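The structure follows.
With one protein chain held back, the other chains of the complex are shown just where they sit.
For reference, chains read A and B in written order, and residue numbers begin at 1 within each chain.
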Amino acid sequence: MTAAAKPLSELAQHVGGRIIGDGGIVIRKVAPIEEAGPGEITFLANPRYASFLASSKASAVIVGPGVVGESPPQYGTGYLEASNPYVAFAKILQLFNPPARYEPKISGHAVIDPTADLAVDVTAFPYVFVDKGVHVGSRTVLHPGVFLGEEVQIGQDCVLHPNVVVYDRCRIGNRVILHAGVVIGSDGFGYAGEGDQRFKIPQVGIVEVEDDVEIGANTTVDRATLGRTVIRRGCKIDNLVQIAHNVVVGENSVIAAQAGIAGSTHIGKGVMLGGRVGIINHLTIADGAKIGPGSGILRSVPPGAIRSSGLDAAPHREWLKVITLLPQLPKLWSTVRHLEKKVHALVHNSDKQR
Amino acid sequence: MTAAAKPLSELAQHVGGRIIGDGGIVIRKVAPIEEAGPGEITFLANPRYASFLASSKASAVIVGPGVVGESPPQYGTGYLEASNPYVAFAKILQLFNPPARYEPKISGHAVIDPTADLAVDVTAFPYVFVDKGVHVGSRTVLHPGVFLGEEVQIGQDCVLHPNVVVYDRCRIGNRVILHAGVVIGSDGFGYAGEGDQRFKIPQVGIVEVEDDVEIGANTTVDRATLGRTVIRRGCKIDNLVQIAHNVVVGENSVIAAQAGIAGSTHIGKGVMLGGRVGIINHLTIADGAKIGPGSGILRSVPPGAIRSSGLDAAPHREWLKVITLLPQLPKLWSTVRHLEKKVHALVHNSDKQR
Partner (left out) sequence: MTAAAKPLSELAQHVGGRIIGDGGIVIRKVAPIEEAGPGEITFLANPRYASFLASSKASAVIVGPGVVGESPPQYGTGYLEASNPYVAFAKILQLFNPPARYEPKISGHAVIDPTADLAVDVTAFPYVFVDKGVHVGSRTVLHPGVFLGEEVQIGQDCVLHPNVVVYDRCRIGNRVILHAGVVIGSDGFGYAGEGDQRFKIPQVGIVEVEDDVEIGANTTVDRATLGRTVIRRGCKIDNLVQIAHNVVVGENSVIAAQAGIAGSTHIGKGVMLGGRVGIINHLTIADGAKIGPGSGILRSVPPGAIRSSGLDAAPHREWLKVITLLPQLPKLWSTVRHLEKKVHALVHNSDKQR
């Protein structure tokens, strides 16, 4: 899966970067800065770590503009200066590690309904189950144990890792990556209560995942009650995330691990949710909002807002006192307000006396 | 899977509701209020949204008592007035969307141990694995990739979605729905420590899931160390929930997504846990308690109590100050108490001087 070695000059051209030093150095692979040796290119994540440069044994280092001077590096290597060194790193890593290619082949150990329509160059591994009326686009790879329910639609160039489950009628776009154990289209959590009893509200909507989405391992996305749960183009969702019924996640939003979004909440474009963020139902998180890790969201968030309510651990014994006192915060406030008045009166009296 | 069109009068009879307008209107399906058109019935979730009624193109709307007047609707449609409109909505949605029916058939691609006892009308899809001594009741559907360990018992009319795993000896009641990726009966988290070493405490109990339970995608329920972890009749559990060993969840309780209940905690009847609620071990959450989303529970909760500790996100920079000051809450209290005394003394002095 690893690509051939390339001269540094070719890498620079590939990412639109500039060489400081010897462009002819041959690079075989990418390695972390602490481990990189001859023939390897590495990446300075943070100018603060520039001190690592001197001790690195890497043949080349990707750096941001102005991090190193114009003179060729003393220790006989090259720099690749890029306007966005992180993107340059990603592109070079992609170059050396192209996605795995699979033989386009339907395994004899897969069960494909005769009414399913799989493009000729689809790969279906053993133990894949494809139900009636499914459509799968070109070059899509279905790993072992993947389940596609009735009338599911999967686009081109998708990778569905082992044991991914897509319930009936859900639609997945192009170039979508679903990691192992992802569940798309399970029933939303909806019951109508009458006394003790609960009637299941049939969840008859679907999930729609647009192009260029990636969803992490064991994440769950519920189908809509009516209509659609939507993950728009370019979203990146981490592991063990819960997306409830009728949620809409806007384009290019990023959701870190173990976050959860309750029913009918709308997430805008380019929103970033930290790990373990929890958002209640029927809210709007507007475009470009950023929510810090561990935060709870009980009210809608305006565009571009940066919000947090994640706590930071304190020494345990002291914290026990804090959690005992926290519920008394309203009382503390009123005590302080009361004191303020008294002190004000005292100051007033004292002034008069003088 | 969609049922035939029905006159509004038939729907009213089905849910025990009353028609205002034309009972002969033919309804084909249920749709959300913003989208519903001719031939469709919709649902007014909240009287506050009554303004939507005028603009809706739906042929009929399910409403609560007294929401609309007695006169037939002006725009040529009908109302279905029901005492509990949400339940009426659920029942009508069920009517138009009956559960999928599957051919009673054991796939030739399933592996069923000869000692397993499957009712004649069970459906087992490809890649189902059923071990020794398993019993599966009538009309139960085992979707692809379902695993039933030795001596597992599954009742009638259950649906086990793809890749559900039920470890050995666990028991599932009737009309239970387990969504994709659910794990029932994995080992509880129990070790006995001696110095650095940890001895695994064999988890030799089971999980018992009673009738009419529904469990969401990728939720995990651990088997008891000794005895049973129990999910009682009528419980509804959402996605990615963790139920630890020896937990008991009482009848008709509802647990939202990503909640977690630690070992040996007992949840009463009709309890509601919001999303991401975390409860430590060996507690009792008594009947009818309601816990708000994102709450931590460190002490038992009495019957009917409504509790919360979920936070709401604030502007990030301000919040950073808050989390720095929070551990100093005890100091703040003692400062205020100290001030109170001083002010009291000052007031006393000042009174004497007058």
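Keep this in mind: a contact is a pair of C-beta atoms (placed from the backbone, for glycine too) under 8 Å apart; a residue touches a chain by one contact, two chains touch by 3 or more.
Just so it is clear, the structure is predicted and the values come from calculations on it, not from any experiment.
> Among B:G39, B:G260 or B:P303, which one is in touch with the chain left out?
Result: among the candidates, B:G260 touches the missing chain.
> Out of A:G69, A:P114, A:G195 or A:P315, which is the one that touches the chain we can't see?
A:P315
> If the hidden chain were put back, which of B:A36, B:A244 or B:A286 would touch it?
B:A244
> Spell out, residue by residue, where the missing chain touches subunit A.
Residue positions of subunit A that touch the missing chain: 30-32, 35, 84, 86-87, 89-91, 93-94, 97, 99-100, 107, 109, 125-127, 143-145, 161-163, 177, 179-181, 214, 216-218, 234, 236, 238-240, 251-252, 254, 256-258, 270, 275-276, 293-294, 298, 310-317, 319-320, 323, 326-327, 329-330, 332-333, 336, 339-340, 343, 346-347, 350, 353.
> Just the residue numbers, please: which parts of subunit B touch the chain that's not shown?
111, 127, 129, 145, 147, 163, 165, 167-168, 181, 183, 186-187, 189, 191-194, 196-202, 204, 218, 220, 222, 226-227, 240, 242, 244, 258, 260, 262, 278, 280, 290-292, 295-299, 301, 305-312, 314-315, 318-319, 321-323, 325-326, 328-329, 332, 335-336, 339, 342-343, 346, 349-350, 353
Basically, only the chains that are shown with their structure count from here on.
> Using the average of all C-alpha atoms in each chain as its centre, how far is it in Å between subunit A and subunit B?
About 26 Å separates the centre of subunit A from that of subunit B.
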